[in-house]
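After the structure tokens below, expect a handful of questions from me.
Only one protein chain is missing from this complex, and each of the others stays in its spot.
The first chain written gets the first letter, and so on, giving A, B, C, D and E; residue counts start at 1 in each chain.
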Amino acid sequence: MTTNPISPTIPLDEDGVHHGFLRLPWSRDDSAWGSVMIPITVVRNGDGPTALLTGANHGDEYEGPVALQELAATLKAEETSGRVIIVPYFNYPAFRAGTRTSPIDKGNLNRSFPGRPDGTVTQKIADYFNTVLVPRADIVLDFHSGGKTLDFLPFAAAHILDDTMQQQACVAAMEAFNAPYSMMMREIDNVGMYDTAVEDQGKVFVTTELGGGGTATAKSIAIARKGLRNVLKHAGILEGEPETGPTIRLAMPDDDCFVFATEEGLVEPCADLGDTVAKGDCLARIWPVDRTGATPVEYRAKRGGLLAARHFPGLVKAGDCLAVIAEVVD
Amino acid sequence: MTTNPISPTIPLDEDGVHHGFLRLPWSRDDSAWGSVMIPITVVRNGDGPTALLTGANHGDEYEGPVALQELAATLKAEETSGRVIIVPYFNYPAFRAGTRTSPIDKGNLNRSFPGRPDGTVTQKIADYFNTVLVPRADIVLDFHSGGKTLDFLPFAAAHILDDTMQQQACVAAMEAFNAPYSMMMREIDNVGMYDTAVEDQGKVFVTTELGGGGTATAKSIAIARKGLRNVLKHAGILEGEPETGPTIRLAMPDDDCFVFATEEGLVEPCADLGDTVAKGDCLARIWPVDRTGATPVEYRAKRGGLLAARHFPGLVKAGDCLAVIAEVVD
Amino acid sequence: MTTNPISPTIPLDEDGVHHGFLRLPWSRDDSAWGSVMIPITVVRNGDGPTALLTGANHGDEYEGPVALQELAATLKAEETSGRVIIVPYFNYPAFRAGTRTSPIDKGNLNRSFPGRPDGTVTQKIADYFNTVLVPRADIVLDFHSGGKTLDFLPFAAAHILDDTMQQQACVAAMEAFNAPYSMMMREIDNVGMYDTAVEDQGKVFVTTELGGGGTATAKSIAIARKGLRNVLKHAGILEGEPETGPTIRLAMPDDDCFVFATEEGLVEPCADLGDTVAKGDCLARIWPVDRTGATPVEYRAKRGGLLAARHFPGLVKAGDCLAVIAEVVD
Amino acid sequence: MTTNPISPTIPLDEDGVHHGFLRLPWSRDDSAWGSVMIPITVVRNGDGPTALLTGANHGDEYEGPVALQELAATLKAEETSGRVIIVPYFNYPAFRAGTRTSPIDKGNLNRSFPGRPDGTVTQKIADYFNTVLVPRADIVLDFHSGGKTLDFLPFAAAHILDDTMQQQACVAAMEAFNAPYSMMMREIDNVGMYDTAVEDQGKVFVTTELGGGGTATAKSIAIARKGLRNVLKHAGILEGEPETGPTIRLAMPDDDCFVFATEEGLVEPCADLGDTVAKGDCLARIWPVDRTGATPVEYRAKRGGLLAARHFPGLVKAGDCLAVIAEVVD
Amino acid sequence: MTTNPISPTIPLDEDGVHHGFLRLPWSRDDSAWGSVMIPITVVRNGDGPTALLTGANHGDEYEGPVALQELAATLKAEETSGRVIIVPYFNYPAFRAGTRTSPIDKGNLNRSFPGRPDGTVTQKIADYFNTVLVPRADIVLDFHSGGKTLDFLPFAAAHILDDTMQQQACVAAMEAFNAPYSMMMREIDNVGMYDTAVEDQGKVFVTTELGGGGTATAKSIAIARKGLRNVLKHAGILEGEPETGPTIRLAMPDDDCFVFATEEGLVEPCADLGDTVAKGDCLARIWPVDRTGATPVEYRAKRGGLLAARHFPGLVKAGDCLAVIAEVVD
Partner (left out) sequence: MTTNPISPTIPLDEDGVHHGFLRLPWSRDDSAWGSVMIPITVVRNGDGPTALLTGANHGDEYEGPVALQELAATLKAEETSGRVIIVPYFNYPAFRAGTRTSPIDKGNLNRSFPGRPDGTVTQKIADYFNTVLVPRADIVLDFHSGGKTLDFLPFAAAHILDDTMQQQACVAAMEAFNAPYSMMMREIDNVGMYDTAVEDQGKVFVTTELGGGGTATAKSIAIARKGLRNVLKHAGILEGEPETGPTIRLAMPDDDCFVFATEEGLVEPCADLGDTVAKGDCLARIWPVDRTGATPVEYRAKRGGLLAARHFPGLVKAGDCLAVIAEVVD
């Protein structure tokens, strides 16, 4: 059986603050004996729960990386009780390229689990987390945003799970995060997701969508930063109570939430994120890119609710998701 | 002397509504006798002033294209008095690629004027407008936004010109546009700009910055649509009075408005668009992309004012403009 | 067990004419929630046999796509008895790129069967046809031509099969197609072919080679169109008798049919498609591309027959098939 | 004044057969002190007229290169009277890449005259021919075909010139070539053409279009080979009389000869090369590439005549020339 | 079970000198029926041992290819006793591209064993050697150098093996090679290596590292040429005794031999190949590429010994191996 070739340059299980790398050997044309160097910080202070914190699972999502870099740079061992493993740039090659997937192998890390120790670079990263880091964790927080091609209302999320106890623990952690919106998600296609891999190991798991477009703002970073510390407090690793505030509960009950484009063109959004829409409302119009004087194609809501996500770029291709309508749960 | 090879497939000077193309012959590996086909609509109703309206001067800016496509599709000759020339996709190859500059020749159309009839594709477009369309116009409106790499507060703008009368006419048109913000700009580098080429022909010229990030929203499109019709009313081409509302007057008095990055990294914005900042306030921090545990570099305001523009992507390169502070003119 | 993620936007099993898409979710850097949208038309009129018709299995072959688009646009339910499933652009990403294989994963669809529901985009398409569409079919017609790098005499083809009854049914369908040439093929390398996958399900299968070079002509399209309707008549789905005419029967009995280049260079064809050649005749000469004054290398026929296929581009690389000699069967 | 940096490795003005190169220094990333080596053969036998013979002016046109390679490899000095300068691969970098234009600078050699000694690689080649080789020539034959994106009826051509005597000499040379078709061309855009540069030096000039699609056939090569030797006989460089046969005279009188696509799509040709068409006949239909069930767009002849040229690839883009109708001159 | 599709164009098992190809069918966009043609020479003279000789396992390593081309061009059957199989360009697509890995599939051939008959091009080559050629061999010599990104002291090498007898035979062959240095290697990661695949079949195996940087010198080629003939003499295939000379024995006992960069930058080597260094000596400094005035980062030896390998390019990326220190074995 093949061993995962990744080796940490710092101890994972010792007390103190350690900054270093997960070194993944990567032989290639421009470096015969090269490596991918994934930055990692481990802060540990005696026995106690372990939190595994990741950003840039998709390489073009930035709230998590900023919040985690700040945590890594400022967290002191004596402030903690237990262990915090911080990996701000999970799919590191994708993060460096500013792309959703890895430029090395086009790997979508969040569809690559459980990974393979002898697979592509992305599969090796997945396997290392699945076999080395996740087993060490009690609670796992994985930051997402919409990336360059989607934009989301800021929410933390938990999944509906077969194990009710585990689901309650996850919901409690999501509530501790205390984002402006809180989403109960039932993933339509969870094959290969990190979420599923973590949940399958019985861990408490929280994920987020905190904005998008391939940028972050002072406001969206503040949400990430508060939620991050709230979760660590909730886990008992940091002292004190989570900082609370109002949150709106959302759900995506069925496929009618999604509107897909069936032609390419220039997008005219007819509603903005957070707008309330009724069934049949026009969500967007698509104008032709090769002529003037033609009529645009209208895309209408298949159900009412809140506009929770939207296609971000000004141009759209056939098959792109144009809009997502979420249900407000009272 | 070389003639510009572009030919319109519709009459430019006849009454009625005509939709067609500016055909620019473009011989290349994948089409020996190919062409660039720039969509154009001309609406004319007797003598009267001519407005020349353009979007996608930079190919990744979308408010103008959407507003102009709608105008081209809906404007009737009998509603107008004079002529409206509508080119929603000015640098058409760039627009199709979703990029600021042309994928054919990397031409930044707004730095390519006065152009050349025997130059690159971008230079030929510039020359055609400079010699054929701008001379036909009385008022010129050119839509801009921040594109994929910048984000702006929504404003219409006029330039400080040597000819006071011309400047007043431009300011009046900018005021008619009635965007949420109105900016008096003194361009630092106006070599090759369309703006300058138009102004040098003594025309009334209005430009805008209406958002950015390579997207548009229902809100930003509404600003473009209202401004567009307001300008046509102001010019006497459409009937009625411009629709008015409050606008905040801004200015960019000197180079201290601009803050440039001197290292690459992960951007943490510390202020958002429209925030009021004081001299010395932190505008952004840059975190390293290759390690954890290091201190971020802070970028501070060199003067007080409103945050009027910002770097959009989550990653930044040395030399990128991080932020622009505008002065509020009371 | 993983389910194939492709979903049709139209019913496959209902009466009437339905135009829509096979939607294949495809998350990528330029569309996080994007899809490949493969156009499909299903025409059904009560119970009766099902024909599955495909073009652009290789993306640069055009007779099938044109004939099938016309059929999809004109066929009425009441003209049919049974069902016609029309997919003019089988390997859709390859078709859009104008290339033999998919630009997404370099997948040669005709070497990707039986496919995988959790594989690459091309493998997912293969799996969907293999598990969803082919099982619904009684007769399958898959159009091929030479593509950009080969040129063929126009023929319909059937394979020699272990099941004599099935082979006879295939030959009968090939004869019904009634192309100018009819070829009995024994594939040298049939691993991964759609042909084999279909035949393994016991279906009647007809394939073609109708020209090549990455183009189609009025003549070659007429052959496709006639053959297509002939096969539907033969299957009893359309009324009437197949339109008949002369056909020349060909065979490719062994490896001596093929002539491969062993150097790169400029090709001088010494025989054209359809020419009769004797063993030892010069089929082509290869001239050096880097000097003048050198002697060309001659490639001679290893057996006599008809020149049935040839390398198309003016330049050739070592290893390319230069020519195929077919045997005329009585 | 800058000198052209190209140097021949063989003498241009000495008796005998010399094979060598035009060496063009080309410093670049993969060769600091590299060169472009353009193969050339000079055959000279005493005083007498000079013929300058070129193929691959566009790099994807193959009849000329094959005929000229054979001539260079077989012509003996004693067979000639005067001089023959043979350059089978005129735009050599384009020829090696199999593309119309140069991969180095995207230069279309036939739009780069008179060239520049200090310009791009393509401009340097143009300048060298314009200042060194053309002045040495009495008669110039430049082979063309349609390349990868166009297909032509096989014709030799002469231009209508201001100097009637020169025009007659060119027409006589075109007739000596004796292709199946002979075309009187009035170039619509002759800026930068080699043709014009040669004619401006008062030389006899013949050009051709001998097929296309990026291939050559035994038949089209035979036309080139016969025409080549005919022209040398006509010029008195080879002994004997030109080999004659029937030719059909054509003309392209005005812009109505050309039909351009205004949308992208899948091409269905409705007429083939050499077909006689009447005004209003359908020349081609364009089918959508993104859906089934839609109506194709028809393109009709704007005048009657012979289909003399057509778009070659199965896909077409807006702006591509779809068809050319020539007038038969009785 | 799938058969490997590679077929040799020459007999592998007949007496005499045969030059030909291993033909690997490779269908692709630019050649539907194309092949990879790997040059091979087999020289055989009756029964006797078989040597399998390979260069360019990594495509940018040149001593082996030159020495093997010369051997293939000059070796006469009557000089030999047994058989010599010569493949100068093992990973042929990589060799043609001048890159370590294959441009077709990015395959590192030396990490692709045992390969797959139905895999990528690189995997097919591996499988063919593993199942067809290695089983025919008694002794296997595989030439390596550092390639474009590493530089090595010139050494032949043998591995520490579980089978002491086999190890002794390998060491004896390494000594027969008689390079300036002789290295006992214990590979850290031997998954997928050709070395291991050969050794697992019980064969005598010798490998080398003879320089690097993507070049070869007269000196390094002389080492390869002498070693090659020495090994054939040692195997009894060529007559005579190996030519002997001094060699320095080296070992790489543990991971402290390797020094990896943890930042990108401009490399300043502080020791050259062959220099003796002590633990703590500075091996290299890395200067920032984006500013002046900063302090370089120093990389120091973790153990003493000889500098046996070093990073070659002037720029370095985080994760690249900067230096290898070998122990001199007295």
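To be clear about the criterion, a contact is a pair of C-beta atoms (placed from the backbone, for glycine too) under 8 Å apart; a residue touches a chain by one contact, two chains touch by 3 or more.
Keep in mind the model is a prediction, meaning the values are calculated, not measured.
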{"item": "Interface partners of the hidden chain - shown chains only, full complex considered", "value": "B, C, D, E"}
{"item": "Option from E:V267, E:A301 or E:L322 whose C-beta touches the chain left out", "value": "E:V267"}
{"item": "Touching the absent chain when the full complex is considered, from E:P5, E:G34 or E:P65", "value": "E:P65"}
{"item": "Residue of B:Q168, B:Q201, B:T262 or B:T276 touching the missing chain in the full complex", "value": "B:T262"}
{"item": "Interface with the undisplayed chain - residues on chain C", "value": "262-264, 290-291, 318"}
{"item": "On chain D, residues whose C-beta touches the chain left out of the figure", "value": "2, 5, 9, 21, 23, 25-37, 118"}
{"item": "Footprint left on chain E by the chain that the document does not show", "value": "17, 19, 21, 37, 39-41, 60-62, 65-66, 69-70, 72-73, 86, 88-89, 95-96, 98, 151, 213-219, 221, 266-272, 275, 287-296, 312-315"}
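FYI, only the chains that are shown with their structure count from here on.
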{"item": "Touching chain A and also chain D, the following chains", "value": "B, C"}
{"item": "Contact-pair overlap exceeding half with A-E, pair selected from A-D, C-D or A-C", "value": "A-C"}
{"item": "Centre-to-centre distance between chain E and chain D (centres being mean Cα positions), rounded to whole Å", "value": "49"}
{"item": "Gap in Å, rounded to a whole number, between the CA centres of chain E and chain C", "value": "43"}
{"item": "Residue list for chain C, restricted to those that touch at least two other chains", "value": "21, 37, 60, 313"}
{"item": "Arrangement of touching chains [line / ring / star / complete / other]", "value": "other"}
{"item": "Contact pairs between chains, per stated definition", "value": "A-B, A-C, A-D, A-E, B-D, B-E, C-D, C-E"}
